[in-house]
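I am attaching a structure below and will ask some questions about it afterwards.
With one protein chain removed, the remaining protein chains of the complex are shown where they sit.
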């Protein structure tokens, strides 16, 4: 079971919205919209995506990592290493 | 005319791909895919979006800002201030 | 005890280096160094700082959060919420 099982619908709603925003950016480009306005939308969508990522990190830590830590030290450390690598990718993106 | 007029098709192609990737993330969530794999995709899409933003900044500087600078100092400075604010939003997203 | 107790010296060494790099940037500005060269150094120092932050997140998760999770569900969730807020600040910086 995914760590985000309790918030699936919320993520689905937010991702549908982001998908629509990306489609909107494509339409802006197609209609030769002024560069700055397109850039403003790209920053907004990037932030929305990061917010989904941050939420997923919290869900993952709160379920998968905590559950692994309670079952064994070794499993806990494995999950921590894996989560830290994913957090690093998010920070660097 | 938009600063990116010469690369419109390329941006359209990349944005369609990003739109598909966001749809793919939604499907992963719907299918209870492991959090880490969803996070990996979110970082990849965030980077792809940023790359489009960076490309648009270069196009905008190379056309709109340069053209304004050549027409008058005042117009040039106005465009620089506007572009710098957009760059700041991109850096902070 | 801090989660990073095992890697304190390494962080101390990296932070001293970063401090020296910031001093170096100030010297570049004082000597009217070309903007682009100063910007290159700022990006390098920002990445070095982020890397220290990512390391501290892993140490914190691997010690403080895991230990809390093993002692009680409630403590574990508290630490997860706190760590997630710190990770969000790192992602947004």
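Think of it as A, B and C in the order they're written, each chain with its own count starting at 1.
Methods note: contacts are C-beta pairs under 8 Å (C-beta built on N, C-alpha and C of every residue); 3 or more make two chains touch, one makes a residue touch a chain.
Because the structure is a prediction, the values reported are computed rather than measured.
**Q** By the document's own contact criterion, which visible chains does the hidden chain reach in the full complex?
**A** By the stated touch criterion, the chain not on view contacts B, C.
**Q** In the full complex, which residues of subunit C touch the absent chain?
**A** 1-5, 8, 11-12, 15-16, 18-19, 22-23, 25-26, 29-30, 32-36, 38-40, 42-47, 49-50, 52-53, 56-57, 59-60, 64, 82-83, 86, 89-90, 92-93
**Q** On subunit B, where is the contact patch with the chain that was removed from view?
**A** Residues 50, 53-54, 57-58, 61-62, 65-66, 69-70, 73, 76-77, 80-81, 83-84, 87-88, 90-92 of subunit B touch the chain that is not shown.
Quick note on the criterion: only the chains that are shown with their structure count from here on.
**Q** Centroid of subunit A to centroid of subunit C, CA atoms only: how many Å?
**A** Taking the average C-alpha coordinate of subunit A and of subunit C, the gap between them is 21 Å.
**Q** Distance from the CA centroid of subunit B to that of subunit C, rounded to the nearest Å?
**A** Each chain reduced to its C-alpha mean, subunit B and subunit C end up 27 Å apart.
**Q** Just the number, please: Cα centre separation of subunit A and subunit B in whole Å.
**A** From the centre of subunit A to the centre of subunit B is 18 Å.
**Q** Considering subunit B alone, which of its residues make contact with at least two other chains?
**A** Those would be 92.
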